[in-house]
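Here the complex is missing one protein chain, while the rest keep their positions.
Each chain gets a letter, A and B, in the order it is written, and its residues are counted from 1.
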Amino acid sequence: MNKRILVIGGGIGGVQAGLDLAQMGIKVTLVEAKPSIGGRMAQLDKTFPTNDCSTCILSPKLYELASHPNVDIFSYSTLDKVDKKENGFQARIRKKARFVNEEKCTACGLCSEKCPVKIPDLFNKEITTTKCISIPYAQAVPAVYKIDKKHCLYFSKGKCGICQKVCTAGAIDYEQKDTIETIDFDAIIVAAGAEEYTPRIRPEYGFGIYDNVVTSIEYERILSASGPTGGHIIRPSDKTAPGSIAFIQCVGSRDISSGNYAYCSSYCCMQATKDAIITREHDQNACSTIFYIDIRAFGKDFDKFVDRAQSEYNVKYIKSRISEIIEKPKTKNLAIKYITPDGRINTKEFELVVLSVGIRIPDQIKELMTELGVKLSEYGFCPCDAFEPGITNVDGIYVCGTLMGPMDIPETVMSASAAASMAARGLLSPEISSEIIKEKPAEIAIEEKYLKIGVVVCHCGVNIGSVVDVPEVVKFAGSFRNVVFADELIYACSRDSIKYIIDKIKEHDLTRFIMASCSPRTHETLFKSALEEAGLNKYLMQMTNIRDQCSWVHQDNHEEATEKAKDLVCMAVGRSRYLQPLHELDSEVNKACLVIGGGIAGMMSALFIADNGFRAFLVEKDTELGGNLLKINYTLEEKNISWLLGKIRERVQEHPLIDVCLNTEIREIKGYVGNFTTNLTSGKEERNIEHGAVIVATGGREHETESYGYRDESYVVTQREFETMLLNKNPMLKYAHTVAMIQCVDSRESDKNYCSRVCCGEMVKNILQLKNDYPDKDVYVLYRDIRTYGMLEPYYTQARKTGALFFRYDIENKPVIQKEENGEFIITVYDEILRRYIKLRAQLIVLSVGIDPLETNDQLARMLKVPLNEDGFFHEAHVKLRPVDFATAGIFVSGLAHGPKYINESVSQAIAAASRALTIITKDKIRSEAHTAVINEVRCTGCGFCVDVCAYNAIEIDKEKNIAAVNTLMCKGCGSCAATCLSGAVDLSGFTNKQLIQEFQELFL
Amino acid sequence: MFTVIKPMRGPKFKNEVARYPGGENIKRCFACGTCTLSCPVSEAESNYSPRRVIHKILLGLKDEVLSSDEIWYCMTCYRCQVRCPQDVKYPEIMRVLRQMALEQGYVKSEFVDAMKEIEKVTQDIRRKILKRFIEKRESITEKDIREIISLSDKIQP
Partner (left out) sequence: MIIKKIKTTAKDLLTDGSVSLIIGYGINGPGDVTPVFIKDPDDVEKLVWNDQCYYNLIRYLSDRDFIEQNNGSIGIIIKGCDQKSLKVLLSESQVNRDKIKVIGVTCKGLMDSDGNVLAKCEACDVVYPDKDFCDVIIGEEVKKKEKEKDFSDIDEIDSMDLPDRKKFWDNFFERCLRCYACRNICPLCYCKECIMDQHNPQWVLPSASVVGNRLFHIVRAYHLTGRCVDCGECERVCPIGMPLRKINRKIIKVVKERFDFESGKDQEQKSPLTRYRENDSEDFII
């Protein structure tokens, strides 16, 4: 057992899988073909529906992965060979030559600046050029430059060599060769992703022919502040700002004729909406129009996002697929013909057109999968069974992310965590802790009378040194009282420099250390560990940023930049006088997990915790396990749900590590991450259990509708009931020659403005079953948007092929049902194509009523102190990158409790939640933040303002003393409480009021 | 004004159409409107909508469709078929409908022959207009075109 797993692909999927595995104590080798990790998410400008900056939310994960001791990243690398071995795999990894020494390169950028050769910039989708020696983007991880050998003058003609001449770190190595490493692995996770395909498959849209037709990913680069246009929205032909922009949806997707693209790429509707909103935020005069077939806004808060786009950002949605785009030669505007809501044909001119292209699996990835022996579907993706997400036909090889099928970021993150949990099976054990124990020298106790401050000012090559007069800053620093050592370094982060720093700390007996250099984001951890090596508490260091916030932004003003650098150093020195040693607290972790809810999500979470060797308590308030899945008979892919459910229940009930508590409710949950105590009641019995993590999997329920006569009419049923009728060959079906189905009942309107996600797929499923059993029956479906996203789209096509007819209705003009004397129903609906009302006769009406949150969510939410969203579902920490976490540490969510979703999505999320819980309970001890809030009990009045502002529930009022008390394990050191307290009774260690005020005073006094 | 859609038990119109070669994919249609937007006939005649014709077939309005003039307007330029994302093959379906109209007595065979003549003559006129335009290389207005049409029999090919 190597306890090492290979992750292929460094996009968000690979990164998440890698992080989860590393945090479980497993070694990870991540191989990425591009020069840096980050994948397509790094190319996005913002992410929907929060409009967060994509790189801002992604880069912390990239840094975390890169700096984790359990992780080795091979970037700009490929797999030469993968062999199956007895207990795993052996892979030959080829690290391609960058011709730049990774250890020496400091990413100062001088080589790129001086390089005379321009090459197409692939990261910016070739909209612009970059240099032959370059880095994909500023925040790239690893931050190492690379030479494009093909275009390099040195390699092709033996000339130039400028980069090597100017590199002050001596990092350019033309002799560098590819290196091969052969490593053994227990398992492989393929997170290779998918990529946007070229819309040249539909030449009528003019891509590649007309200047002002761009793809969605190109538009993301244009919108991006770090992109080729600096975030200014300008169109290619004349570099003007477009006043009218058209987004064309489904370019190549849902398209059988142009190739194997019958599926829906699932995220493009939301991406176009987001881009249209961002465009309007950039430019109040820009008007966007989105041409669509169905708006697939099926996720959490997506419908609200689309509504806002229309009401607040003036985005127009026109239901009309576009046949062709014609360029007006003089203006280079693009004329688009479309069908108006009242059936006329209109032409409108747009200054810019964005084609929402979908994704497909590139050929080289298909080849890789073939080599690995993994079977792909006809569309090139690697779909998995609903109850075994991530599992392929090859033992030990798992997949996650868009390689499985078109999906958005949260689904990718969930499938990645799930794959991690799967791959880890057999490698974890409660006896082995997943913490990294590093050998450190003993910390020297510092006595307060010895205030000996050391200052190092870094040149960062030319980054700082060419703008700021470093020697002058050093001299200035040395003039302060208590500064016994001041020096300069060219690259403080290099190995030699770190050794130098450690030596000097010891030599001068320093008790405080100032590093005037780059952003803490880059090397704070490195300098902190240097202090530790020298025996000094690592929190006795102050980093001050004289690069990003000084030399980089004042490049034209050397004198003032130097003065500013001096001020910054002066502030840092002042503050350091008040720095105190800080220590993280360790707390024992209880290595068990509580799973609340015994539905499929709860059961899968419990199984994966237990399969990995840890104890799980599965608490269910009903008399049996299964939840909503007990009422489902089959899905589009699985024909025998009850049999599968039976097997899972059996496994759960027989598993020695799962404690199944039926008929049990939770009375109280006390404690915090690593140390929860829960009081369970079952009838008259009571019991306390202890555990280190909690997974909320309480599920949801079918909405109870009053609409369309459901309450009174026995021939008006829900899709759930219809499914059972079909299974049991209910005699009512004999009478129903025509079945009418109504979608979006009570959903997507005023007080229930969310999409229940599963209804369109369920409707399609029932149609296929109905038509299979009774081919002669007629089916009419009245819908608002058909949301058969991803791989469900081909099933929708099948449903149409069976002869079911689909009619779109507007929310303002809902269908009206009247009952005739003979019991038949007449449905009046406005047919948008015929432009007249039609009456359909049906004998059975099937309603898609959607999923409601449980009413008990509120009570549980208050018990756990976690939030619910506007619609009553549990509200995760971050809708994109932390879809199973809560802001409160140690508590996770999965399944319908989080929001409506399909069974396979619930299972994926459940296993992901288990994975996340394992990252906690695999540890013996959990370490707190060193920067935590501290309460001055003398001053505290118990008013509770701090409790209100804490996002992490880390602060509480002690009822007896009527004083605030901080849970240091849950405190994240954000400082909100310290800022809020009126009496100054809360302080944040490491950022105390005294330290901060001293820092300011140094500047002004 | 309401149209009542009758349930058809037994052989249904859309199935009938689907059984003819070329008509197999008719049920695939999801009414995206691409055909209508590609169609050169609908540019001239705004009320001509291939999407609506397909929709009527799917609704089972056999009489309305086979007796309509709509099925004869199609120029079989195949633009819609190239662009249709679901491969519905509208011109092929038109061919099927014309065949059905003939077979089931909605039109006489002389009518079908006349269609061929109309095709030939309209192509001839089109060629003459183009030739005139290409020769003169001036801009051309609708009035000019209509004038040419009225004099077309006097123009040499």
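One rule holds in what follows: a contact is a pair of C-beta atoms (placed from the backbone, for glycine too) under 8 Å apart; a residue touches a chain by one contact, two chains touch by 3 or more.
This structure is a prediction, so every number in the text was calculated from the model and none was measured.
Undergrad: Which of the displayed chains are touched by the chain that has been omitted?
TA: Hidden chain, whole complex, touched shown chains: A.
Undergrad: Which is it among A:180, A:225 or A:982 that touches the chain not included here?
TA: Considering all chains, including the one not shown, the answer is A:982.
Undergrad: Check each of A:520, A:942, A:975 or A:990 against the chain that is not shown and name the one that touches it.
TA: Of the listed residues, the one touching the omitted chain is A:942.
Undergrad: Provide the residue numbers of chain A that touch the chain removed from this figure.
TA: That gives, for chain A, the contact residues 870, 938-945, 948-949, 957, 962, 980, 982-985, 993-994, 997-998.
Everything below uses one rule, namely that only the chains that are shown with their structure count from here on.
Undergrad: Averaged over CA atoms, how far is the centre of chain A from the centre of chain B? Could you give it in whole Å?
TA: Whole-Å distance between the two chain centres: 50.
Undergrad: Under the definition above, what is the set of chain B residues touching chain A in their complex?
TA: 1-9, 12, 14-15, 27-38, 42-43, 46, 49, 51-52, 55-56, 58-59, 79-80, 82-87
Undergrad: What residues on chain A touch chain B, complex-wise?
TA: 204, 250, 254-258, 293, 320-324, 337-339, 343-345, 737-738, 776, 778, 786, 796-797, 800-803, 805-806, 808, 828, 831, 833-834, 836-841
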